[in-house]
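The other protein chains are all here in position, but one chain of the complex has been omitted.
Letters A and B mark the chains in the order given here, with residues in each chain numbered from 1 onward.
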Amino acid sequence: MVCSSTAAPLQLRDGRKIIGTLCSFDQFANLVLSGAKERIIVGQQYSEIPLGLHVVRGENVVLLGQLDAAREPPPGLELVTEAAIKQAQRAEREAEKMKGLILARFDFLSDI
Amino acid sequence: MLFYSYFKTLVGKEVTVELKNDLAITGTLHSVDQYLNIKLNNIRVVNEQKYPHMLSVRACFVRGSVVRYVQLPPGSVDVELLHDATRREARGG
């Protein structure tokens, strides 16, 4: 188990990334993170949203990492405001939805 | 316990773990536990451009339940040993 007083990036099953200080964990990988923040990355932009103290249920944990301070934040990414990243995220979701619509139409055709 | 025992023999070797979210990570197997949770060191993500958030991660813990595959180093698979262990396990369980 990764255990340190430095920030640890946590990947959740729904795709979200949370960075926080790992305070505690158990055999299910239930985690307690303090000073947590969600990092949203869209394309080459990223933003961080403060969350505070969080308890994460183990089943939602995909991966808990150990940060390399020299490569933090990830090189090549540009920090933007929360509003800007949410906007970019919405645009990305819209694009995904369009793909889904095209796919659904294709499924319909293949049934005939 | 068969696969737990087997993975313990792979500690120190390089493996590629493929997760159910399609993330594939290559790294040195540091440790494994009874749930087949895995800790990897010196990791690199197979498709780095697609997962920029992993660029600054060099070691990680992966929860066993999110693993889809582990690609094993060919040199460390003793087929006969595995067959025997599997037959023993099938009798016992």
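As a convention for this text, contacts are C-beta pairs under 8 Å (C-beta built on N, C-alpha and C of every residue); 3 or more make two chains touch, one makes a residue touch a chain.
As a convention for this text, contacts and distances are computed from a predicted model.
Student: Out of "Adenylyltransferase and sulfurtransferase uba4", "Sm domain-containing protein", "Nuclear pore complex protein Nup85" or "Ubiquitin-conjugating enzyme 19 family", what name does the UniProt record list for the absent chain?
Tutor: "Sm domain-containing protein"
Student: List every residue of chain B that touches the chain not included in the displayed model.
Tutor: Residues of chain B in touch with the missing chain: 2-3, 6-7, 20, 36, 64-65, 67-74, 77, 79, 82-83, 85-87, 89-90, 93.
Rule of thumb we're sticking to: only the chains that are shown with their structure count from here on.
Student: Mind listing the chain A positions that touch chain B in their complex?
Tutor: Of all residues in chain A, those touching chain B are 1-2, 9, 11, 13, 15, 17, 27, 29, 39, 41, 44, 46, 58-59, 61-68, 71-77.
Student: In the complex, go through chain B and note every residue touching chain A.
Tutor: Those in contact with chain A are residues 19, 21, 23, 25, 35, 37, 39, 52-63, 65-66.
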